[in-house]
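Selected chains from the complex are presented in situ; the others are not included.
Order of writing sets the labels: A and B. Residues in every chain begin at 1.
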């Protein structure tokens, strides 16, 4: 780390660690969350039919992590309602985004520079939420790694993980997909964060907490901003994800066949092109394409191509 | 209040406040709840296929408020089962309503006078349930207004609020609607009650608790009896609801345009006719009718008629 002045890095990360989320970053989080709801199909019609359902849905978008964590730890899921300042703030933002005369507020927030800044600020809150979840888990279960990861993840990506039930509030039911089957970018990046911070807490990862906070936050902010500005939706760790998937879950991995050269070739190709994993899939793309919603595609399944019942089932995931 | 003898009013409200719900009013509540279940499409067939699912569904109708409150406050949702007397009573009533030889019990309870009396008695229990919920909320969260309203509402109208999941027990799934999107009369009146009692508890409403209990109870009983006898299903506060909705949630409210004269005109028309809000809707009734399930209809949405994606979504709420 020769190009970093260590003391200024320490100062920066200390400063970040002491940053207060309330009110500015929280406001950004609420605005981005409510905008995400408003851009869901049907949400605007619902807001004209039932403001109450719309408000409840917005609160689930804003406080989904706290609600889910509450349920998982048997603490009152109604807890977030007791935090009057935050609820008031989120409700005002919900009102302005959905019902402001002439739609000024929403029109303003959709301007690209505003939106990028708000999204970047929301990413900052993610770090704090993951750490809050991990602290909550430690209160009840001490240094249990799995529970720390689960609660940190739930707290940071709760809105996504409960999306099936949030949609139900709005009268929409899409059982055929959920965040476990088809993880979105925020869910994935939160999971990675939860794993890193949990490893740090249990001393498996020998870094300072405030350094990790700085690196993770900078990474999420930069990556999110980059994605918004370029319109890209690729996951930065897709090659690693692909490799892990191929090695662990295809059941046909032969250590001899997968030479280091081939792995590197795949990763380089994956970074350079958008058709990940194609190099190994030529033969089986046709029958497999529709049941591989993750970016990680491959000819997994050929060994079991004989399972006819599954061939039919795969249509469900189209 | 010249026409009330204040001391006799006090006596009356004190007497009401000390009234015991168990067993007579509770019995009425169970009978009306189980009858409501029996009159749901499919319930009778289910009772012949799976008495256990039917019993469980009945218990959710009778104790839905306690179950929902339990979940919201992280107290055992199985709690109502521990109250053996009430469970036994509710189970006997469930049995008699569904399986009594010759259907005597159900035939008897469907006689109009009996039904009106039972429904009136059930309305009385609503007051007690709301107050019970508010007391439970105060135990955990002191004088937090929002939580008091939420728990009071959940306790008083729980059976309705969890209806999606109660139906699931019976093998029925109707995600396209729920009590938040399309509130029924009991849910609305319970919400009003929860707001009033929570305001009274937090001293924002300067009335005596037993007076408020008397007025609210008399109002719900009289209104329910009137609705049953006349077959009307109109909500008594619909004009106020319409006004609030127009002012707060249409996003096109201009203070100049809505003169006092026009408001009064609307309210008078609303009370006299059944086609509420029509005076402002002539032009846009056709495209809006199907996505306005609440009694509050209007030409809201014209400003956003350009949102084509929403035009399609609105079909969901038909």
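Following the convention adopted for this analysis, a contact is a pair of C-beta atoms (placed from the backbone, for glycine too) under 8 Å apart; a residue touches a chain by one contact, two chains touch by 3 or more.
These numbers come from a predicted model, not from an experiment.
Each protein chain is a copy of one sequence, and the assembly as a whole in this entry counts 3 such copies (shown in place: 2).
We adopt the following convention: only the chains that are shown with their structure count from here on.
One simple way to say how far apart two chains are is to compare their mean CA positions; for chain A and chain B this gives 38 Å. Residues of chain B touching chain A in their complex: 71-74, 140-141, 144, 146-147, 150-151, 164, 173, 175-178, 180-183, 245, 248-253, 291-294, 300-301, 303-304, 307, 309-310, 312-314, 316-317. Residues of chain A that touch chain B in their complex: 41-42, 44-53, 56, 70, 74-78, 81-82, 84, 87, 98-103, 168-173.
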